[in-house]
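Here the complex is missing one protein chain, while the rest keep their positions.
Then we have subunit A:
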């Protein structure tokens, strides 16, 4: 039975956000007998309620509270109030996500020592290594049912994958397969196997794709140690005179302010909301915001170097049938500066339905050059580029000087400029992908600009030294012992791989640390 805790219960761990980081941490702690309250800004929709319709689903699940943007990225011009495409709902962005689950490469935990100092980039080594992460990666893969691990077969390739694979073969790429996906290729964990519905981004109505909504959260609730409180938007974290955090002020479903007392607070609102909350919790003792003695809260915002390439063929493809992210090419993920940039990138198939294709293929474009592309929608194949982008101090989340949300909390501004390394990498990837599709007979290709960010990282970075970052190797704030960060904002650097497997692995690792510290009474 799901627990229900009193507002004045100061023995609970309060987690803000129920997505990849928060949902996992909540269940892991509950399994260890720790009492947990998850405050989740969004509503609770179960997977039967999901909608196979792009705009309909967006309206149901996406975070649409206003944000502002600045910087030279095209998103700031095309989607000035939608810098990120992420979720406000129980389960967080694991409802929308595609499921690609990749481990980082060894050197990606050591970017400063591997790439060297790069002008305009705030590179730093992680305080953890791949070797330390491996056991947690293994646990996360087992939990999430990642294909191609633990003897689970990979998913069958759909049409979009087959085009990708044919091009990869022609170009001589060696590592191309249907990916490591947190999608059931066989029935397991009391959930269906993938029915190739093709609406992975709209929430999987079969429950085949891993989401904290119908895995971690009900499992945690079944222990009697977890309460998930939906429609509860955290606004401020309170602390006492000694600087320890004591509770979280949130707006409840009626907009009324409440305070949930806490022994420990873990922030997992994704990389825009987490720093926004820490900054908004500024006090006399912490005038620059909580955990911000380094000045790094909100800085080093990363979103991966992304872009898409769609291609039209003289014969039909029907790329939208089947898993949205149906396959991967990993050959370019290596670090090889001879290509003109540091770090690497992955190619992953991607498909959008007609409504989103119209909105995202070339935002703002009109006229025949644009519409003749859509005329051949069923003859299109497509892929997404995801590569390591450079952390920059100027790329950051700040509190808007005068605009406030419905609860009176300053809205977030997201500033982003591409680093020259990002641009060089994107251009390389556009060229390779164009060659790949040309090799299979594409008659026209479209180097498509990045969408609003789906991967948001780095704004509360992990560091060895307190002066360099916000949290230590356990995600524990350098400044405040009982305050943790449990989402992708901990990332020191972004790596080429999709982030969620690493977020989940870090949350499993963090749960062990928190439980041990609680038993030892150090926090």
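The rule is short, and it goes like this: a contact is a pair of C-beta atoms (placed from the backbone, for glycine too) under 8 Å apart; a residue touches a chain by one contact, two chains touch by 3 or more; residues count from 1.
To be clear about the criterion, contacts and distances are computed from a predicted model.
Visitor: Going by UniProt, what is the name of the one chain that was not included in the view, given "Amino acid ABC transporter ATP-binding protein", "Twin-arginine translocation pathway signal", "Cytochrome bd-I ubiquinol oxidase subunit 2 apoprotein" or "Glucose/mannose transport system permease protein"?
Guide: The record for the missing subunit names the protein "Twin-arginine translocation pathway signal".
Visitor: Which listed residue (A:5, A:152 or A:199) would be found touching the missing chain in the intact complex?
Guide: A:199
Visitor: Among A:257, A:354 or A:406, choose the residue that contacts the chain missing from this document, as touch is defined above.
Guide: Considering all chains, including the one not shown, the answer is A:354.
Visitor: Which listed residue, A:21, A:91, A:322 or A:488, touches the chain dropped from view?
Guide: With A:21, A:91, A:322 or A:488 as choices, the missing chain is touched by A:322.
Visitor: Specify the residue from the set A:117, A:174, A:256 or A:368 that touches the hidden chain.
Guide: Only one of A:117, A:174, A:256 or A:368 touches the chain omitted from view, namely A:368.
Visitor: For a quick check of understanding: of A:43, A:112, A:130 or A:166, which residue touches the chain that isn't displayed?
Guide: Spelled out, the listed residue whose C-beta touches the missing chain is A:166.
Visitor: What residues on subunit A make contact with the chain left out of this view?
Guide: Residues of subunit A in contact with the hidden chain: 52-53, 55, 156-159, 162-163, 166, 194-199, 205-206, 315-318, 320-322, 353-355, 357-359, 364, 366-368, 370-371, 374-375, 377-379, 440.
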